[in-house]
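Notes follow once the structure below has been shown.
Of the protein chains in this complex, one is absent; all others appear in place.
Labels for the chains are A, B, C and D, by order of writing; each one numbers its residues from 1.
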Amino acid sequence: MPRAMNVVPNRGSRLLLALLPFLLIALIYVVGSAQRRADNPDDKLLPPVSEMVATSKRLATEPDRRSGDYLLWSDTAASLQRLALGLGISAIIGLTLGLAIGLLPIAGAGFGTLVAVLSMIPPMAVLPVLFIVFGLGELSKVVLIIIGVTPTLVRDLSLEVQNMPREQLIKAQTLGASTWQVAIRVVLPQIMPRLIQGLRLMIGPAFLFLISAEAIASDVGLGYRIFLVRRYLSMDVILPYVVWITLLAYVFDYALVWFGRRVFPWAYAQGSR
Amino acid sequence: MPRAMNVVPNRGSRLLLALLPFLLIALIYVVGSAQRRADNPDDKLLPPVSEMVATSKRLATEPDRRSGDYLLWSDTAASLQRLALGLGISAIIGLTLGLAIGLLPIAGAGFGTLVAVLSMIPPMAVLPVLFIVFGLGELSKVVLIIIGVTPTLVRDLSLEVQNMPREQLIKAQTLGASTWQVAIRVVLPQIMPRLIQGLRLMIGPAFLFLISAEAIASDVGLGYRIFLVRRYLSMDVILPYVVWITLLAYVFDYALVWFGRRVFPWAYAQGSR
Amino acid sequence: MSTLSFRNVWVEYGNQVVLERINLEIASGTFLSIVGPSGAGKSTFLRLILGQEKPSQGAVLLDGQPFPAEPGPDRGIVFQRYSVFPHLTVLGNVLLGYELAASPFTARLFGSERKDAVEKSRALIEAVGLGPHADKYPSALSGGMQQRLAIAQALAKQPRVLLLDEPFGALDPGTRAQMHALIKPLWHEHKTTIVMVTHDIKEAFGLATRLIALDRPRKDPQAPERFGARITYDLDLTRDSAVPVLGFIRASVHVAQ
Amino acid sequence: MSTLSFRNVWVEYGNQVVLERINLEIASGTFLSIVGPSGAGKSTFLRLILGQEKPSQGAVLLDGQPFPAEPGPDRGIVFQRYSVFPHLTVLGNVLLGYELAASPFTARLFGSERKDAVEKSRALIEAVGLGPHADKYPSALSGGMQQRLAIAQALAKQPRVLLLDEPFGALDPGTRAQMHALIKPLWHEHKTTIVMVTHDIKEAFGLATRLIALDRPRKDPQAPERFGARITYDLDLTRDSAVPVLGFIRASVHVAQ
Partner (left out) sequence: SLSPAYAEKKKEFNIAWTIYVGWMPWPYAAESGIVKKWADKYGISIKVTQINDYVESINQYTAGKFDGVTVTNMDALTIPAAGGVDTSAIIMGDYSNGNDGVVLKKGKTMADIKGQKVNLVELSVSHYLLARGLETVKLSEKNIKTVNTSDADIVAAAKSPDTTAVVTWNPQLLEVKAEPGATLVFDSSKIPGEIEDLLVVNTQTLKDNPELGKALTGIWYETIALMKDQSEKGKAAREAMAKLSGTDLAGFETQLKTTFMYYEPKDALAFMTGPELPKIMDHVRTFCFDHNLLGENVKSKDAVGISTPSKALGSTTNVKLRFDPTFMKMAADGKL
């Protein structure tokens, strides 16, 4: 008998093993749902899969009685737009500030501590201030994402700059580069893969902030719908929405990886540096 | 004139530069507060510093007339207990699962995808489900922290295990180690510093989840207080609480660094490995 | 008596043949050096002995017995890098071998058992010249000191076969010479079979009692991976002048690069 | 004509004296090798020339002028590692020097300007033997090829002084020999002043026209950092047999280790 650590499952069993926990969860759900329905035919907590499928289908293909929108799509569009805007702006701020803090000792001294402190403030606690400063429109939702995501990105990217081999910066200077040139031609391209990495890690938190913002004040969006129907324990809406959000996050993550590999091939080649 | 990137401020000016943005923010606040008060003497949004100090003092040093508790301290104690419990359990699950997934190919195949998918579920979206499954006691608050924090920890730690030089694992086996012995004597101690690092990064999210959970169902805690007085927009309570939370997070972060350096000196020595 | 035998061993990865038709008997107590160009399969050869790799054809035997298909305490190894545990002190690194053997569950020793193990460990540490550094972490040691520690660690298990994969490759010439001066008496004393891969011909000749070269005798530029490496030289170095054991088998078909 | 002068140069970090009383004139076109034990201050010496470091006493002059206290295009450097930009292809790495000079804001060239620069770059890449690899990223190059690229990159700026800090230390002996064969004609052709730090005495003698050794002549075991390194040998290698320039100044006070 080889040691457990040396037992490598083959392709087929790997796939099977990966599916197993999902199947198990599905099974537990189906059984639990059936049991609750048997106890109380109106139970809303664990609706059967068929009901969730029907509801999802209705949400995706039938216009809403109240607004005439196809709810799933209008919610998704609204949320994704906020998410993209929030992450996009965060990325730009993160790159700029991260580069400045990492490359310029003066900026590092001035903003380093500030960013560290800001990153510790729980954004949810300062929501009232956000509302009043940024209003209740799209802006405040995007701003919540930015506030939640940017400090981590800035810290991460400035650390990446500081961890760059000094030799490269010196080398660039011996090639005649000014600070600006070092920034845009040497440092910026090299931290881009890390930005991709950082954005991947931030998809989760970004969705979190988005949903929280939408839960508090909104009239469309994935988070809005979840918290609205929460009033009626409409798990047949909430659960498909959660699955949908998870799927979106997963696709987004995958897209970022794909993009990174395509645009920064050098960073993914083995043994670079 | 040297290049901007080569200008290194000395100790004194570094300190000054670090303080500058904080002073600036304080100044903006004081001016803004005075202006709002001039416009509307009842303004609650930006209370003057004196008022916040008075309120903080009352919260910290005068027993609540109703319960006899010192509110700030009873809130802090309740929240910190939940936080410690949540992070502690997350750390244990993270270590166990991360180690198993990283070290055992079979566990990796079985749980790897599951954890990846779970980490994409925004915990806030399943908050309603959580409350129903785990009730409204301490448990559901701790569980929210665990759900929010653990998947990231597990991924992080399992990656760390997988990135360990294969040579070390082989070496351990040539010294006669079983899988269990490799796990506890070779892998576990080496991922502990990474756990510390991971926990540091998770302080922010953990506070976030704590506050969100306390906002919905609780009768004591920092998040509870903030959301309780939010109905009256008592910023003279909210702002000191936010500062206090930020400070706590900062101290916690610092304590983790200190602990890591003390207990795992080898990991912080230069050029280890 | 721990004779290692390779019986018509082939190693293939999919289409790529890495080693082909390896036949070799390594007598107990031999110090065997392996040289050969990069990618020839020297590390693969060691992995076969280690049990990390299974031959796609043929068999590798220890005293005529196939051995378990995973690394074990009868075969020690020292790699070029990552050979010591960074989280343990010098003493802890050597002690670990004893602890693993004696305590399956906690892998820790206490009381007099520990005392004994510590004593044995200290003796080994002394033997490799790390006496004054027993309480340091590897990060505080130079590359050469780390490799000495790795050797002490491997010797603690008294393995029948000790494998060295370019153990001194990362060291500067001075330290390398020190290591040579260290390893030879240790080998003499412990009577282990040592198989060492090296890029340094001088080192190979200086230390070993036998030397083999792995190389691809046929090179087809159109399909370089269709032919694997074989043993192209096999020299007995214990004689006064080095004498080929199997003779000069290079030559034959050699398509120019 | 780009003579480098060290005038009574001292480098101290707090209490620790790294270099003391360095006096040296390096004539234009010299190929100077620096040897010495680890920690002697060889890299510090290069950093002084680079402008990264300021002497705590004395002055370093280029043609009698102090130079700006930061690296600039008149002094090129090749490090042991991290010497090329991983995010640029071979061509991009060499091109960068031209782009930086010609376009302060975007640091990119277009049209015919770019064409000219590409041509010049390709010629240099050809000269270091990387012609067929111009479009590869450094991660696809071997260590030796990366160092050749780093040299081409440095030469693009036609620096008056080229500094090499153990440029071939990470290479295996074969590749190292190739690099030696490459560097000598390049130096001849470009007439640069080269200052090379190396651990390999053979390399130092093989390439240089002058060799200096840095070492601490006094060693006080109680306070090892109280005495800095000086130039302990200075040999002119252009004569038929190596002849000391300053003579043998070791000896004097030497407290045993």
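Some notes on this structure:
Everything below uses one rule, namely that a residue touches a chain if its C-beta (ideal position, glycine included) is under 8 Å from a C-beta of that chain, and two chains touch if they have at least 3 such contacts.
Worth saying up front: this structure is predicted, and the values here are computed from it rather than measured.
One of A:Pro9, A:Pro48, A:Gly88 or A:Pro128 touches the chain omitted from the figure, and that residue is A:Pro128. Of the candidate positions B:Asp75, B:Glu160 or B:Glu214, contact with the hidden chain is made by B:Glu214. Only one of the listed residues, B:Leu20, B:Leu228, B:Val243 or B:Val257, touches the absent chain: B:Leu228. Checked against the full complex, the one of B:Leu15, B:Ile28, B:Ala54 or B:Val133 touching the unshown chain is B:Val133. What chain A contributes to its contact with the hidden chain is residues 32, 36, 39-46, 55, 58, 65-66, 127-128, 131-132, 135-137, 215-219, 224, 227-228, 230-234, 236. For chain B, the residues in touch with the chain missing from this view are 40, 42, 45, 64-66, 128, 131-133, 135-136, 214-219, 224, 227-233.
Keep this in mind: only the chains that are shown with their structure count from here on.
Taking the mean of the C-alpha atoms as each chain's centre, chain C and chain D sit 38 Å apart.
Computed from the mean C-alpha positions, the centre of chain A lies at a distance of 18 Å from the centre of chain B. One simple way to say how far apart two chains are is to compare their mean CA positions; for chain B and chain D this gives 48 Å. Counting partner chains per residue, chain C has residues 70 touching two or more of them. Taken residue by residue, chain B touches two or more other chains at 3, 173, 178, whereas all remaining positions touch fewer. Against chain B, in their complex, chain D makes its touches with residues 68-70.
Considering their complex, residues 50, 52, 70-73, 75-77, 79, 81-83, 85-88, 96-97, 99-101, 104-107, 137-140, 150, 153-154, 156-157, 159 of chain C touch chain B. On the side of chain B, the complex with chain A involves touching residues 3-5, 7-9, 13-14, 17-18, 20-22, 45, 103-106, 109-114, 116-117, 119-126, 128-129, 132, 152, 169, 173, 178-179, 182, 201, 203-205, 207-208, 211-212, 215, 223, 226, 230, 233, 235, 238, 241-242, 245-246, 249-250, 253.
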